[in-house]
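Only one protein chain is missing; all other protein chains are in place.
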Amino acid sequence: MLGWLPENISEYAQGVDKLFALIYWITVVAFVLVIGTLIVFLIKYRHRAGHRAEYIEGSTKLEIIWTAVTTVIVFGLAMLSFPEWNNLKSPAENPDYVVQVRGEQFNWYMIYPGPDNELGTEDDLELENELYVPEDKLVQILLTSKDVIHSFFIPNLRQKQDALPNQTIDTLKFQAREPGRYEIPCAELCGFGHSGMLGYLIVQTQEEYDAWVAEQWPE
Amino acid sequence: MTESRPLSNAKLGVLILLGAETMLFVGLIGAFLVFRMGNVTWPPLSIDNIQLPRLVTGINTVLLIISGYIMFLALRAVQQDRIKQLRNFLVFTGTLGLLFLVVQGSEWVQLIGKGLTLQSGVYGGIFYVLIGCHAVHVLGAVIWLAIVIGMAIAGRFSSVNFTGVETCTIYWIYVVALWPILYVLVYLA
Partner (left out) sequence: MQENENISHEHDDDEQHEHAHDDNDTMEHTHEHDNDEQHDHADHHEESFIRKYIFSLDHKMIGKQFLIYGLIMLFVGGGLALLFRWQLAYPETPELEGGKPAKAAKPLPIIGPSQKYIDDGEVVTGADKMWERIYDSDKEEFLEVNMPSGLIEPHFYNMLFTMHATIMVFFVVVPILVGAFGNFLIPLMIGTRDMAFPVLNMLSFWLAVLAAVIMAAGFFVPGGHASAGWTGYAPLSADPQWTGVGWGLNLWAISLLIQGFSSLVGSINYITTIINMRAPGMTFLRLPLVIWSLFIVAILLLLAFPVLSSALALLIFDRLAGTTFFTSTAEGGGSSLLWQHLFWFFGHPEVYILILPGMGIASELIAVNSRKPIFGYRSMVYAMIAIAFLGWVVWGHHMFQSGMRPGMGAFFMTTTMLIAVPSAIKTFNWLGTMFRGSIRFTTPMLHAIAFVSMFVIGGLSGIYMANTPVDIYIHDTYYIVAHIHYVVFGGSLFAIFGGIIFWFPKMYGRYMNDTLSKIHFWLTFIAFNCTFFPMHILGVGGHMRRISNPMQYEYLQTFEGMNIFITMSAFTLGFVQLILVFNFVWSIYRGKVAEKNPWNVTTLEWEAPTPVPHGNFAQIPTVYRGPYEYSVPGEESDFIPQAQPEHAPASAGD
């Protein structure tokens, strides 16, 4: 199961895969125990001639035990997730780069602030469906939408965030470790073109990225 | 034949219905609160030249509460077999209910004249939907009451048989009790 996860290139979200693996093993063990018990019971206590069921109305002790065990496990998992969650869904502190992303039926528009580092100015650059970032740098995405709700999903970064019309969400950030080209599908139904609404994350080495910047904003 | 039943089926049914009605209003009031909290100024700047008629509605609120009390008196009357009083009280209640609706209606006409319509942002929208939803309930209660009045005139009620009055009273008082909450939320707060 875990092998099906796409490559994880996120500095931030390594913990997600660890949590995933942990839950995976907990659930596998729980599944095997429960279904194993079930099968054993089905075989052992199948109806046989001359055999009678035992009249058992319950056992408070057992019930307390399994309630307690389940509670401890699920709350343990919750405790483990809190830091990870806060880590993933908090605004970036001192991001190296900020890019605004706008969903609009049925494209992602990436708006780069340009040399002045300020969005909403003359030198902004708007690209359709292409998000260029350098590797190993903290990138903050300011996510918004023009029309309906879209969802900005980068499987390789384990990140997903809905984009809301007329609202900017600043909690999306990442740091990509591997140069390459990754897909950014839209994950929230947004109309008949939802399927195929697709952008690309292009992670470059710092040199490549600087070259790209020089090309986009010639002096 | 069955276990002891503190409430008759009809009464229980109406009480259960009120649970659903409450959740309907919870949904709408929830929406109202979301808008209210979501806007820094309320009413939003674009419509702040319009004042909701607090005073008239306040008086209207009092009317409605009085109608609730009279409905209660009607129930007491039928329980004590004062059938004639029952009729009078019921008619009085219904009149007050109608009056409430008429006042509301004329307020709406005035507000629309001043430019507050369903399309005036969420402020206008939720105002008409929430208050309108309550008005529809009052109307429903008035119609129900009219049927009960008809039955009372036909002499269908007595001190041993007044379920029809009782269920209508429960519903009426519910609709009355809901109003002050809306009044405070929408008009005053």
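Residue numbering begins at 1 within each chain, and the chains themselves are lettered A and B in the order written.
Criterion: a contact is a pair of C-beta atoms (placed from the backbone, for glycine too) under 8 Å apart; a residue touches a chain by one contact, two chains touch by 3 or more.
None of these values were measured; they are calculated from a predicted model.
Chemist: I need the residue numbers on chain A that touch the omitted chain, in ascending order.
Modeler: 1-2, 4-6, 13, 15-16, 19-20, 23, 26-27, 30-31, 34-35, 37-38, 41-42, 45-48, 51-59, 62-63, 66-67, 70-71, 74-75, 77-78, 81-82, 84-86, 88-90, 105, 147-149, 151, 153, 155, 158-167, 169, 171, 183, 185-196, 198
Chemist: What does the interface between chain B and the hidden chain look like in terms of residue numbers?
Modeler: 1-3, 5, 7-10, 12-14, 16-17, 19-28, 30-31, 34-35, 38-39, 44-47, 83, 118-123, 125-126, 129, 133, 143-144, 147, 151, 153-156, 158, 160-161, 163-164, 167
Quick note on the criterion: only the chains that are shown with their structure count from here on.
Chemist: How many angstrom lie between the centres of chain A and chain B, each centre taken as the mean Cα position?
Modeler: Whole-Å distance between the two chain centres: 48.
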